[in-house]
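Every protein chain but one is kept in place in this view of the complex.
For reference, chains read A, B, C, D, E, F and G in written order, and residue numbers begin at 1 within each chain.
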């Protein structure tokens, strides 16, 4: 290996320097294919250096194990325990982000919305939840949407399965960026979120982008990027 | 061939007797894979026994040939000439059907809507058209929809491509049967009508059924069946 | 929020006014992803205001729990308990709809047909069931079909899996609207109802529309819309 | 290369010896991606050793070139010139096969059926054609089917696009083997023959096998194998 | 209902008369979605009128129940119990068919091959099995194939998963009809039999047709049709 | 129609009031399925009320017609004329947005990137273009990316076809939101943008969302929403 | 059977003679669809003639049975026991191959990488493993990659799921052949390895070929072929 190569490789450690973010993504343990023992062990290791850790898709046994092992910590559980937060006592999320609205079209969309909410919270954003509106009862949408706009939120995530029509409707009514989060709800043709994703990708409403089916974590990360930058812009003032 | 077989086969001619409809489907020539000469020849043959004939998907040359050859007949042309009606002078459509509403979400959906309208008209229904509403401008939908309900129409066909969201919205607002007609509009994932069809099949709105992509003729046939039976029920009075 | 906005939002509550239906969709609990305890709790809450509630896709344990908890109510169970109706003693379905024929091609298609039947019944229609005909034994179809036509029924739902050919055959023999209900029966290429749905969408028989695979509830809702409007037309007499 | 290898490779020339057929497949030139000049040249070369050659999917220009160049030969043209036979004057097809029935559901299915017929004819079978029946008019099927059975035919090819239902119907009515030949007719979901193929593969009728979409040549080859073996069995008498 | 209709419907009972087969398909109980109690009950009912019945895809519990309940009958079990035959003591299969060769590419293809063998046997054919050859060891194919040809068999079924190449190879070496039976073996792209089916449908070898993935029953029914007709031709002698 | 309905419908005109954006989407004429005459006519009509109009996917003839007819206007043409801007002399885009970075992985991705750039420009954003980097030559990416971050841009659109890997790489290096714009570049498996879209949806990099294949207009609309809100936040100062 | 046939068939045993490899593929038992008893029995039979045997995809119970029954043998277990090697005491792998680098993008890709490693080891290659790099942290890739190149390895296998971007990145940095091994990691659109495979097939990096999703055994076999030939070339010297 010659000098040029060595100098190149030495500098690799600085690869992240184009980023200026103060805090990065929170630690997430994907518990789905792990035993409860493995998950607990990983969580313990992370908590030696971090105040907080997220556990994604734990099964019932793993949730029980978390509650038992971390009985000194604060445990925050989402719908159907899709995502669980283990927070050291007195630990706090950073206060460096803006405001994120998260709308779930129906109760089946709550777990994906919970993932997004947990990520946004850990990344320092204030989350405003709206649940169980839906196109069938469009009139249930307007009042909570008005409240989100009045806050105002910097970005809105809309989780929807089945026909996935709600994100387009929201995009048509507001002027903040909207992130469509298709969920694996539905069966037959277009089931498992495929129709919902198609609807969002074919939407005529200008101003919507999407993440993959059931990728609540990804949706949360996008929203938090936007909201944190917005928060920065507001606090740093005029250009 | 024994007697039982013979008797069976003799009776085949009566196979249609479960039907009580006074008039059947109009004659339709699928011109797409035919030369203009072939199409004209078939049209001439049909017009020897029928007063009217429809030509589906003729190309420009065929349309010219129709206008030239049948200059004594009335020629009714749809958007982009997707469907053309050749009607003998003084010929009339039957007056035996009810009222059909046909909504096209955008201008690209007009050809499919035209197919449906032509079939309904030939089957004796009165057609009420609404064009170029669409989810992006939902407020453009309400007034014409109100008018359709006031007529009242017996059934509504909604043609939509892209995200195909309009039929669900209509179904949620009215209580007449709605037929979703997905159109091959859109590109990328879910393009060519696949997303539109998926949205309609996954719709949460109770009361919508669909036909295949761009099958305006099929949509018209379903609507006319409903509207004619409805007309019969009204004119025959109490059960 | 200015006045125009406020006045707009105030009026949202009237959004359903284009509907003139006397009764809406019955309450359906989708039990598939719920524990028996959750399902029972929701059913109890609904029955405080409603006389009747449907439970869709309960598992064995949930069915047992229903039978135990609601032993004062009438429990109506479908094939393989795909849908279960809990009806308060002395409660009745409304008598405001027409007649719906529901044909199941084979025994595997019965659960989907049961869903459709339950919805139609709750929406006030009289349901006429035909089971286990099928293309292989076409001759088993004619007699029951003749009986449906003689009633007469206002609309026919045909549930079929595998090659899904039966709805087209029925459509070709009658002149009432036919709703194809593909079922997730079959394996290999076109399995899980995909071939059945394709057959129905490609059908040459004019007068058939479809709902999604295994969407018996949707098929029932469409049929009931048609039958109720037909009933209205008959009882209100001449146009 | 050692002796064992050499001896092995020497014997490769005998690889076909398990076949006992007197004549093999006819020569077929796939003209689709060739210029008319190339096609003519190949045809000339084949006709130096063969009496007859088939040209599949020639365009208009190639057909013209064939008619001009081979004006001393007999030219047999199929529907839309999907397949063209060039036969030396006085040449004959072999008389070594049985009887093949070929049914086309509609006029769009004729080109694929023509391919099958040409192959069967060249392989020495007698072909019996039935055209333009179809499920919509099932009663048009029975009489010609009865005639095929009375001949009797040894095997029946049924070409069908759209919903592809006809082959199953035929299989349910006869007891000779049926070969389903799906054609690339139809659009939207299941278009291009995909729904037709799915219907045939999901058919409940026992006794049907299929070839690929538009593979008339393959269907003809299968049918001819069956019919020739059947012919052999009849002429060689008792087992 | 008028006279024409009545006479038509009266004759429906004769619908099967175009068939001249002496015995029809054996009874098959699809046990997959049934409890062992249900399967036993259906088997008992069938055995009141039939000497033999097939049970397809029973689970372990059902097989145990069959062995216990029908301990006076002969039980024939296939690989992994994919299909089980319950035969009354002293009952025999008919002796009216020809000879069917059934080749399984690998051990994973045996269950599908067993289904085909059971159907052929019940339909009176003599079945000749070859197992576990496969393209990787092509040399293992030649000797057994030679034996099949020397019998001679009237038709060969070749069951293969993964790349599904064996049926084409066999078709290229013999001149009897070959039925490709793709099996749901394989994973990743083209898994679950999709690649195997594609290979067979795209095969350049003239003389192969196929049935759906894992449809051993269908493959057996096609082969038996051919073999029985061949047997008839041989025993009835010269045309 | 009763009072409640009337009041509701009257207020519909205010439906857009939840939006506070000063200017909406620019007018875009989708020229693909229009004749040059039609496109010119529509452009003339729009320019009576608007200063500027975009023409998407005009063919060569239409571009010629635009250049001839609007020779007094400023014509801005994108790569391969995917999008053409017609701007009245002295007209200006609004100065109300932030900064948008648009990266095209290769020259084939330029037309989609042009669409995005045109929309952003019309919506008042300053656009910074980077072209023809790409994963194969990753080192070509770093310098321009550093420049974008130094501006700083508020959001980055990355257009990529083939394997679509570039957007993930960018997302991993910066902390502004990234919008993946898959393009229909590539053939074989995953061609037409399907693989590119899959890569972006499956990306492990947190902070990326996407629009549909070749939907440059949609990507531009999302980016402009973000950049305009960011601009607002900066100019309105502290929260 | 005539002499030519016999001579041909006699020589079939020599069919493998074009191969000059000293040792063939190791024996692999696919345990997935076998009981632990069956797997043990097959392993015992193989170990009567072989020193070593691989067991692919055993379940927990089978692993236990292997550990108990073969407690005199050396048992080598991969991640999550995807593949287990049973080696007779004192048995050795051949020393006839070159050097293979195997990189796993993340921990989920380890089982597939283990399969490849086991095959390469049994085929006599020296395996060099790199685990848990990944595009998100590209800087973790460079140092281990430099080490692989310094060895030097003859070929590199890169296992990756999700967006499957790593193999392309590696291919762009080195000049040895790279084999992409997509893994069934990921959900939603492009899940189950489909997006990873698409990315690799669409890669712009020249010098990458792939095997099927999760086919670690196939990847190992390809790599070992290359490495063994490379080893031969080095040891046999100048051409």
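Side notes on the structure shown:
The criterion applied here is as follows: a residue touches a chain if its C-beta (ideal position, glycine included) is under 8 Å from a C-beta of that chain, and two chains touch if they have at least 3 such contacts.
None of the values given here were measured: they were computed from a predicted structure.
Residue-wise, the contact with the chain that is not shown comes from E:172, picked out of E:26, E:172 or E:216.
Residue-wise, the contact with the chain that is not shown comes from D:184, picked out of D:76, D:96 or D:184.
When you scan G:40, G:63, G:162 or G:176 for touch with the missing chain, the hit is G:176. Looking at subunit D, the residues touching the absent chain are 1, 5, 9, 12-13, 15-16, 33, 182, 184, 193-194, 197, 212-215. Summarising the interface, subunit E meets the missing chain with residues 134-136, 138, 162-165, 168-169, 172, 186, 188-191, 194-205.
Residues of subunit G in contact with the chain left out of this view: 15-16, 18-21, 25, 145-146, 149, 154, 173-177, 179, 201-203, 206-212, 215, 217-219, 221-222, 225-226, 229-231, 233-239.
Throughout what follows, only the chains that are shown with their structure count from here on.
Residue-number overlap of contact pairs with A-B passes half for only one option from E-G, F-G or B-F: F-G. In terms of the distance between Cα centroids, subunit E is separated most widely from F. For the pair subunit B and subunit C, the distance between mean C-alpha positions equals 25 Å.
For the pair subunit B and subunit G, the distance between C-alpha centroids works out to 59 Å. Touching of two or more other chains is recorded for residues 5, 12, 15-16, 18, 146, 189, 212, 215 of subunit E.
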